[in-house]
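What follows is a structure written as structure tokens; I'll ask about it next.
Every protein chain of the complex appears in place save one, which is left out.
The first chain written gets the first letter, and so on, giving A and B; residue counts start at 1 in each chain.
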Amino acid sequence: MTKLDSKIPKGPLADKWSNYKSSLRLVNPANKKKLDVIVVGSGLAGASAASSLGELGYNVKVFCFQDSPRRAHSVAAQGGINAAKNYKNDGDSVYRLFHDMIKGGDFRAREANVYRAAEVSNLVIDHFTAMGVPFARDYGGGLDTRSFGGVQVSRTFYAKGQTGQQCLLGTYSSLSRQVAKGTVTMYSRRDMLDVVIVEGKARGIIVRNLLTGEIEKYSAHAVVLATGGYGTVFYLSTLALGSNSSAAWAAHKKGALFANPSFIQIHPTSIPVLNDYQSKLTLMSESLRNDGRVWVPAQKDEKRHPNEIPEEERDYYLERRYPAFGNLVPRDVASRAAKERCDAGYGVGDTGLSVYLDFKDAINKHGKKVIEDKYGNLFEMYEKITGINPYNEPMRIYPAGHYTMGGLWVDYNLMTTIPGLFAIGESNFSDHGANRLGASSLMQCSGDGYFILPYTLSDYLADEIKTPRFSTDSEEFQQSEKQVEERIQKIMAVNGTQTVTSFHKRLGKILWDHCGMVRNAEGLKKGIEKLDALEEEFWKEVKVPGSADEFNQELEKALRVADFFEVGRLMCYDALDRDESCGAHFRDEYQTGQGEAKRNDAEYAHVSAWGYQGHKQEPQLHKEPLVFENVELKERSYK
Amino acid sequence: MASLSHKYIMAAAGVFLMLFLVSHLATNLLLLAGDGGKSFDNAVEFLLTNPAVKIMEYVLFAGFIIHIIIGLIIEVHNRKSRPVSYHVSVKSDTSAFSKFMIHSGVIIFIFLLVHLYHFFFVKLGLVEPYGGAQSAHDFYPMVVETFKNPVYSIGYIISFLFLGFHLKHAFQSAFQSFGLNHDKYMPAIKFVGTVYALIIALGFSIIPLYFMLIY
Partner (left out) sequence: MNLKLKIWRQKNAAQKGKFETYSLQEVSPEMSFLQMLDYLNDQLIAKGDEPVHFDHDCREGICGSCGLYINGRPHGPLRNTTTCELHMREFKEGSTIVIEPWRSKSFPVIKDLVVDRTAFDKIIQAGGFVNTNTGVAQDANTTPINKIVSDRAFDAAVCVGCGACVAACKNSSAMLFVAAKVSQMAMLPQGKVEAADRVEKMVHEMDEQGFGFCSNTYGCEFDCPKGISVEFIAQMNREFFSARVCKQNHS
């Protein structure tokens, strides 16, 4: 086991970043032009990093699989973005935000990283506002905020239920500005399939041009992955259908450690599954829990229409179990509570796999207009999908796979274990521990991209000013290209009988059942076995029509699903290794008498970073101990 | 020239033509005075002798020509913007008038040519006065003569019906083109536009009806 060096700077927590920042080396403007940086992914993290690096004068190449960078899935974040502005005068501070995140993450995140994320959150809000992002305002003209789960202050800035869209479009505009200036070159409709390592450093990538099928090689002095999470491993998730783990997985196979892969957030408020052909689960923003009350009937097998069930026959189970936070408990807690009720037979809907989210009281108290102003678009979205008007009857919701706290292991500089390969945003593991608090993903992505990576990457590049531009003809590039081509040929050659999607569905089901909201050792072992078997079948039975040298959406999917088998296996290994419950990772062997997660700080206060040992080989575990000097480790209670 | 500049010019020429139509209608309605064309002749006399009107005549021609040429440029450009058309044509609920501006425009243009032939060319001396007119400026008998021809009159009415459709869209469209769209005022603008289009179409149309049926 190698010792992981997180490179956390010395000194008091509050001063670490500012002191460290001043000590980082810079690259002079004339040299910046000679340095190439590849950014993979054009979401909030990738686009913000690319535009900032472009502004600094680096020569940046950005890759995304969508037709335009504006479509990256950050666009779908609904509720808001946190910042420690304390505009509400309710006692918020950088420390408070840091503390909420550490606690929300169930003490499995790095103090220094989390503190830094909280620290730069204010800059992020300032910057977005300066770029013309139309955040909601109050009548005085100042920015409005709202509350989110897991905290007792109001620090979430928002733009109706479309905060992610507005932030992403702001970032997209700054990226577009750099494209126009020529500092950033945009390569859309490209899937990254490998990272190229030359003399131990990341020096380029191999991509497939999705329109022509051509395999293209690009070189750079550093590579930044901003490729998001792997929640689509469950098949049904709140993610975009194109979201995938392939870039991160390619990096992992080339030596980048993968940290806490089993920490996946199951979001409590998604529209439940409605039919067998469901391809995606639509999220209903957590902000709805500000005004909506979650309940199930107090009796099993209730057949009455929800509006006909009298108040005293309803079980507002979150308010009952968690009087202090009520409906605003963190996501992991809310999800498990919903599952617990449904498993016990109190669930509603045809499948019994949903609970009510009711706005009746809020509408009575504030009036329909106020509720409409706050959540109008979400209500509309709900009605479009289900055909039910949530102003008149409660929504039905159920948990769905959402966000991956786990990801590529990075040090304080956001660099992976491969020198020159950085990971930012959801693709890294760094800031959310075992559970992410609402509205902190937009915050982390943009903080990473705008205010952290440009400094730490410059420090890395300061050593590269004498390195000339690379040719992509070198042996390393050729070899990588060959591997990628062989894999594509292999998958095309299977020519079986079953669709890629049918495998993805089954794969997702295995993980949902065995490595979902509640796990146990036996189930996880069984899950690994099932994954092995399914993967074998995949490589014998999958059918990819068309050819590899053209626009072929089935091939794109097939390559992604092929990686998900391995990702899923690693998730199970990680969950199996962690003999405790923490945050989103809930092992039913480890719970308190009241059914709450029971952590084991003595043995598991560490980051599990896994090394790739080859296909189907047991991965190698590296531990990064987590040291808590500024918060007291205690049971995470929302009661 | 920028796309928007085309629109401003189109709208400006259009507004000018709409004002012209009002004055033209006012003059023509004098035909209904029942005084054997006396008031009409007076008005014609004034229009033919006033120097300001003479200048405006050139402006009017310019207005027509600009409106027509820019309209054609826009039409050609727009057709080029969608080289492959849809199998099922667009079913969006839009005002039918707005989709056929070029068509109603062409009909109005044809009418305009006939109209010029009957009156303006007489004035210029290119066409002999007819209907017992004393001179090239004695329009009243010529009006009576032409409107008594039912083919011409019906063609005239149909043309003004199309002009009405044209104006129904044009009126509010001119406001929009100059950026004068406001949720508070737009319904009123649209209403006034409809009333205006009706007045022009009906106002002009009752004249041939009068001569065909009552005179």
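Quick note on the criterion: contacts are C-beta pairs under 8 Å (C-beta built on N, C-alpha and C of every residue); 3 or more make two chains touch, one makes a residue touch a chain.
Values in this document were obtained by computation on a predicted structure and should not be read as measured data.
Although one chain is omitted from the display, it touches the following shown chains in the full assembly: A, B. Considering B:13, B:44, B:101 or B:133, the position touching the chain not shown turns out to be B:101 (whole complex). Considering the whole complex, the residue from B:146, B:177 or B:205 that touches the absent chain is B:177. Residue in contact with the omitted chain (choice from A:18, A:68 or A:592): A:68. Summary of contacts with the chain left out: across A:30, A:130 or A:602, the touching residue is A:130.
Interface note for the absent chain: among A:84, A:186 or A:562, the touching residue is A:186.
As for the chain not pictured, it touches subunit B at residues 2-8, 74, 77-78, 80-95, 98-99, 101, 169, 172-173, 175-183, 186.
The omitted chain makes contact with subunit A at the following residues, 48, 51-52, 55, 66-73, 75-76, 85, 87, 123, 125-143, 159-160, 162, 164-166, 169, 172-174, 176-177, 179-180, 186, 188, 211, 240-242, 274-280, 282-283, 380-381, 384-385, 387, 450-451, 454, 497, 499, 501-502, 543, 545-546, 550-551, 553-554.
Going forward, only the chains that are shown with their structure count from here on.
If you average the Cα atoms of subunit A and of subunit B, the two centres end up 63 Å apart.
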